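Every protein chain of the complex appears in place save one, which is left out.
Our next item is chain A:
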Amino acid sequence: MAAVAATGSRLLGLRAAGAERRWRRLRGAGLARGFPQSASAGHAAVQRRQVAHFTFQPDPEPQEYGQTQKMNLFQSVTSALDNSLAKDPTAVIFGEDVAFGGVFRCTVGLRDKYGKDRVFNTPLCEQGIVGFGIGIAVAGATAIAEIQFADYIFPAFDQIVNEAAKYRYRSGDLFNCGSLTIRSPWGCVGHGALYHSQSPEAFFAHCPGIKVVIPRSPFQAKGLLLSCIEDKNPCIFFEPKILYRAAVEQVPIQPYTIPLSQAEVIQEGSDVTLVAWGTQVHVIREVASMAKEKLGVSCEVIDLRTIIPWDVDTVCKSVIKTGRLLISHEAPLTGGFASEISSTVQEECFLNLEAPISRVCGYDTPFPHIFEPFYIPDKWKCYDALRKMINY
């Protein structure tokens, strides 16, 4: 429903709402008037911009956290940040363009509400943003840093891996930067190509000392983000950008936390375990329905939620029950986090396995632009892999 609308918005030229609408009107009008009519039969129809590869499935309205409000994912992030700044007077939010509300509107209204010393722009420099954030945290204040796209996190890799992750250990617990959280838009968006689509969680999974967390929905996002902010270790929180507007559900207004390092079994089943995180959870949910309908197969669907430290027990417990495991992520196959899960599960559950563990992932290429529909591990690829596993 909202999926198509989401992909309609241009990522790169994102502006404040008013300007955005004006741009689209002007460009659309110009193109329509001057555009040559397509010839008659023989020419292929002009390809429309694609429909999303998933359908967002909202979870039932949570009952135990008080009054809820309809929020999309970026609004649930704003809500979490609002709660944090209200509760913790030392908390500050910073990064590129966060002052006016952020390129994805996650910080709208916060500068006006909390002041320009608490919600502010930094120069365009990711290594500076993270280094600066570490320093704030070392001084004992709460630092919430934004990296505009996960694709641009790499200049900060040294600060994250060599500094943030190791601060407590190397100092013998004299110093730490546990009150640092880094948030960043993540994952495919339909047209993002090489540098607006990446899922770099695997690079960070190899780094003891940090936590990496990825939500599948607005309700999950707010609770997990609040947990990251309160967690006494530096955390990276990747936000699936394609869900910012596409995912809408009822989210509590008050703060609440969802535990880190706990995977969630969102659907119980007996024949196959499906594991994913972020947007891909909705893909495998649909695959589970397809499997039930077409093959009579009962799938257990797990949202991993925290990449490191990950919940080995929940996944293994499920595989011991089902005997089959399929892991799926957008990131490239080789060295992707599915390899870690696969390796651990075969160590722990070898004799329970009825078939080789299946990984359905992006290809080992940079993330392409026009070829995105072929690149992503969509429901057909996951379904096909599942079918082969069942028939093994």
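By definition in this document, contacts are C-beta pairs under 8 Å (C-beta built on N, C-alpha and C of every residue); 3 or more make two chains touch, one makes a residue touch a chain; residues count from 1.
Basically, contacts and distances are computed from a predicted model.
Asks: Assuming one chain is omitted from the figure, identify its UniProt name from "2-oxoisovalerate dehydrogenase subunit alpha", "Erythropoietin receptor", "Origin recognition complex subunit 3" or "Sybindin-like family protein".
Replies: Of "2-oxoisovalerate dehydrogenase subunit alpha", "Erythropoietin receptor", "Origin recognition complex subunit 3" or "Sybindin-like family protein", the absent chain's UniProt record names it "2-oxoisovalerate dehydrogenase subunit alpha".
Asks: Looking beyond the chains shown, say which of A:G101, A:G178, A:P200 or A:P215 touches the absent one.
Replies: Of these options, the touching residue for the absent chain is A:G178.
Asks: Taking the full complex into account, find the residue in A:T107, A:Q148, A:S261 or A:S342 that is in contact with the omitted chain.
Replies: In the complete complex, the chain left out is touched by residue A:S261.
Asks: Of the residues A:E61, A:D158, A:E268 or A:D364, which one touches the chain left out of the display?
Replies: Considering the complete complex, A:D158 is the one touching the chain left out.
Asks: Which of A:T78, A:T107, A:T122 or A:Q280 touches the chain that is not shown?
Replies: Answering carefully, the residue with contact to the hidden chain is A:T122.
Asks: Determine and list the chain A residues touching the chain excluded from the picture.
Replies: 15, 18-19, 22-23, 90, 92, 117-118, 120, 122-123, 125, 127-128, 130-141, 143, 155, 158-159, 162-163, 166-176, 178, 208-209, 211, 232-233, 261, 309, 312-313
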